[in-house]
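Only one protein chain is missing from this complex, and each of the others stays in its spot.
Chain IDs A, B and C follow the sequence of writing; residue 1 opens each chain.
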Amino acid sequence: MDPHVSDPSAPLKGGPSKKTEKKLAKEARHQVVSFVFMIFLTSVAFLTVASDTIPNRFAIPFILLIAVVQVLMQLYYFMHLNDRGNGWNNIMLWTGIFVAIMTVPTLMLLIGVIKF
Amino acid sequence: MSQAYAKKSVLWDWLTTVDHKKIGILYLAAGGFFFALGGLEAMLMRIQLMFPELGFVSEQTFNELLTMHGTTMIFLAAMPLLFGFMNYIVPLQIGARDVAFPFLNSLGFWLFFFGGVLLNLSWFLGGAPDAGWTAYTPLSSAYSGTGIDYYVLGLQISGIGTLIAGINFLVTIINMRAPGMSMMRMPLFTWSSFVASALILFAFPALTVGLLLLMFERLFGATYFAVEMGGNVVIWQHLFWIFGHPEVYILILPAFGIFSEVLATFSKKRLFGYSAMVFATLIIGFLGFMVWAHHMFTVGIGPVANAIFAVATMAIAVPTGIKIFNWLFTMWGGRIQFTTANLFAIGFIPSFVMGGVTGIMLATSAANYQFHDTYFVVAHFHYVIIGGVVLGLFSGAFYWWPRMFGYKLNETLGKWFFWLFLFGFHLTFFVQHFVGLMGMPRRVASYLPGQGLDSLNLISTVGAFFMAFAFILFAVNVVVSVKNKSEADPWDGRTLEWGIPSPTPEYNFAQTPLVRELDPLWYEKMHGNGKLKAAEPLDDIHMPNGSILPIIMSFGLFVAAFGLIYLVHPVTIIGLLITLVCMFVRSIKEDHGYHIHKEDIQNEEGAG
Amino acid sequence: MKNLWRVLPFSLILLLLAGCGKQNLTALDPRGPVAEMQYSLIILSLLIMIFVIVVVAAIYIYVLIRFREKPGDNHIPKQVEGNKNLEIIWTAIPIVLLLILAVPNVMDTFTLAETEPDEDSLVIEVTGHQFWWEFEYPDLGITAGQDVYIPTDTRIIFDLEASDVIHSFWVPALAGKQDNVPGITNSLWLEAPEEGVYQGKCTELCGESHWLMDFKVIAVDPDTFEAWAQGMAEPEAELSEPTGDVAAEGREVYEENCLSCHAVGGEGGNPQGGPDLTNFAEREVIAGFIEWDAEDGDALENWIREPQDYKPGNNMPAFGHEAIDEDEMDSLLEYLDTLRVLDSE
Partner (left out) sequence: MAQAEEVKHDQALPPYPEKATLEGKNKFLGFWFFLGGETVLFASLFGTYLGLRNGVADGPTSQELFHLDLVFYMTMILLTSSLTSVFAIINMKKGNYKGLLGWMWATVALGVAFLSFEIYEFWDYTVNYGLGFSTSAFASSFYTLVGTHGAHVLFGVLWISTLLIRYAKTGLTLTNAPKFYTASLYWHFIDVVWVFIFTVVYLMGV
């Protein structure tokens, strides 16, 4: 083994730099907060549906909106999509979402039962 | 560490290789074989259609031939052949030593290969699939034999391979570029491979799901497509075309890339409107996802949907037109050399435009009710596929052959091949436009006399024989030219792949090159000393180890597929276990590769 | 003005294309308003496409002649980057051309989708079977197989369904196709101004004998149509009223072997069966494509004996000599020959 090529299977020692440590602490805080918020949103969604008083016409868009918010929190707080250097990830994920947005309504609606 | 130098048998070397160049050649070999097979199937169909009511093959056989022809050509011939070039050339064009995931690269190839073999074994095991390459339900789900099971599993396995290859190219192109090779300095072939790979990434999952559903329906009694159980048969068509339309751009974009390289090289000019070309490629890829229902105008999704998809489809003419005109203006003011590679590129332009404009005619939804499922459609897509993709493949073959195999193909034979092929191609498919409008549906095992279809079909078959004959000339050329040893840069090339010794060293670039402009090699020829500048000092080069696991993993899935087709669960489980255990071994056993030493590189470079 | 630039090339191409293919089959010689609408759209798109091809070809040929490498020429061409104005031009012109095509297309697409019946229109329900067609006239309470009779100059609305796999209903000379999809009803309208027999085909791969799934649209004047419909509802050769001794025997053979699948005059048949044979003797061809001649029953006998030889994979069983002997066959053929509703002899 040449000395100048570091061995990737050697255990990493030491801790994070001060800067990283601060960042991590902040991150953890954000994550806990968003977790609590997600639990809250989920409960709201379930309650919306469980209470029969809210009409579907309103409930369905509402719970869908909640789902979207939750997913964005997962993507950006838990999966760090907004970190620097994630441009390509964003592009590809959003393209996937774009195709998904095309796909779901078509499969749901354009299947010949109702003509548009 | 010393494995690299241990003497390995040639066969073992090829079976275990993770070198992108060898995998590229494997793709070309396998793809070439399947192309001949698909061509043979086409010839049998054309012979059957030569005269009305000819009983050369039975109806059933004809349906199997047409299905296997379409499936083989698209999945097992055209795409793998393009992958062959992409694998070999893209890393070279971006100044990389290898792809991002050499192991997965090999896995992708072997999955494709075993999927293809599985599909073709159906011929001997109860009949090939017979529902068309589109396998519309419920014909495929409830009214066809085991052939469809082979279709489902064969395509599923090879599809996974394709998906893996797609991701691999994407990451390679993003992460492995040499210093200075910014995205906007990438050669167009790399760009178009990049976009095609992105299309693979987003299109193949829809096919995966479609095939999964079809498999569950046929083998495990699911009822998605069983109308009496609340199912719907149109869902399959959407899933197929959400994949299927992007698929045709997956085929054509890399071919566009090849033409961009070839036309620029042999016009001795920089590609005209480089950024417009890149932009157009991206737009085509993007629009490619919004038009799939143009294959379903007659299915009954309603006039609003039809109108929207018609207009969206037509929009694709714009970016494609941009490309066509930029190619023409690349030649404008240039010094055009009529090498065989360039002949194919030049022949492509009018041929593809004819196919493209019939595409726009097809996109006219109200008129599509007349065109749909007739030979007009057959004519359209062979014009774009053969006039685009196949001419691109041959152009690329003549262009890159010296780089890949160290010898030049014979130009005289090549030109004969070109002219015969082009003539045969137009003869075969031009008349089919009329055949279709005159009332001949596609996928018919024969036709009745007295409908005015006889002579045109005969002409078409004659044309096909020209193509077949031309193809044989190509095969001959490959063999007889072997002695035609070529220098490293036979065409006065412009891009990085021509700046390295021939034959291409295992590690591609002794030193990672420094890229200073678009067309880096040309730039160095004009403004430097004609040699690529190095971005790093000469040093040991890290290489990945070969592995036999990919082939075993693919074989495992192949075995599992038989278990599924014949519902022998132990076989399925054994097959899946083989694959899973290999995955396990792969993730447990860390493999850090080996190094090629500086001195060896110096020796080799000195000799080369 | 509009006409001036359109009429000339239009008629040229018309000349070129007319006579392409068999009359009443080809889409290039439309015989009704729907096919005509589609034909003119085809021609419009063709003209645009020819224009595109001509432009490309002009530049192409010029470039190839002017800029080919001449012997001894070694100059390095100027490395041009591109040209913004040119890019704009060849983006804008195609957009305009496409709009010229897209606008009438969208209009026609909606026109073709107007399949709501009104009081003057005739609705026909079409069911595609492997490999034959069933036509039901819900308002008239009659069912026909293989041949669909329509009155001229009437708006006909076809409601398309399928009993097994997807088929597709296409009468090129009258209208473009729509698919017969199991579980879904599609509709299509057409009109036939002229009397005539129009060839129809199935255009969706539907199994082995897909290529033989032909049918005929027979346009007759409204009076004849009336008579035909009457005849179908109350056929002369009703089962109870045999027209001759031999035919009467044949009728018995028929009741025994065939009636369960093939209805005649509203009796018999079943949803998994075969075409209604009430007007069978008036068919030009058997099973959509077999030429025959009512006098000489060979073709028909062969069909009954070995239908799979003609249309592999179809759902009619073979009737060998054990099932129907020579004599029975003769009387059966005789009986089948009486199945007429229009006195077209």
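Just so we're on the same page, a residue touches a chain if its C-beta (ideal position, glycine included) is under 8 Å from a C-beta of that chain, and two chains touch if they have at least 3 such contacts.
Just so we're clear, the structure is a prediction, and the values are computed from it rather than from any experiment.
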Chains still shown that are in contact with the chain withheld from the display: A, B
Absent chain, residues of subunit A that touch it: 6, 8-17, 19-21, 23-24, 27-28, 31-32, 35, 38-39, 42, 45-46, 48-50, 60, 63-64, 66-67, 70-71, 74-75, 78-79, 85-86, 88-89, 92-93, 95-97, 99-101, 103-109, 111
Touch list for subunit B against the chain that is not drawn: 100-101, 163, 167-168, 170-171, 174-179, 181, 201-206, 208-210, 212-213, 216-217, 220-224, 226, 228-232, 235, 238-239, 242, 584, 587-588, 590
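Note that only the chains that are shown with their structure count from here on.
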Comparison of B-C and A-B (more C-beta pairs in contact): B-C
Averaged-CA centre spacing for the pair subunit C and subunit A, given as whole angstrom: 53
Mean-CA-position distance for subunit C and subunit B (Å): 37
Residues of subunit C touching at least two other chains: 113, 181, 183-184, 186
Of all residues in subunit A, the ones touching two or more other chains: 112-113, 115
Touching residues (chain side subunit C, partner subunit A) in the complex: 113, 181, 183-184, 186
Contact footprint of subunit B on subunit C as seen in their complex: 20-22, 25-28, 35, 37-39, 41-42, 45-46, 48-49, 52-53, 56-57, 59-60, 63-64, 67-69, 73, 75-83, 86-87, 90-91, 94-95, 98, 101-102, 105-106, 108-113, 130, 164-166, 168, 170, 172, 175-179, 181-184, 186, 199, 201-211, 214, 289, 312-313
Subunit C partner contacts - residues on subunit B that touch it in the complex: 58-60, 63, 131-132, 136, 138-139, 142-143, 227, 231-234, 267-270, 272-276, 298-300, 302-303, 306-307, 310-311, 314-315, 317-318, 321-322, 324-326, 328-329, 331-338, 346, 349-350, 353-354, 357-358, 360-361, 364-374, 434, 437-439, 441-448, 450-453, 526
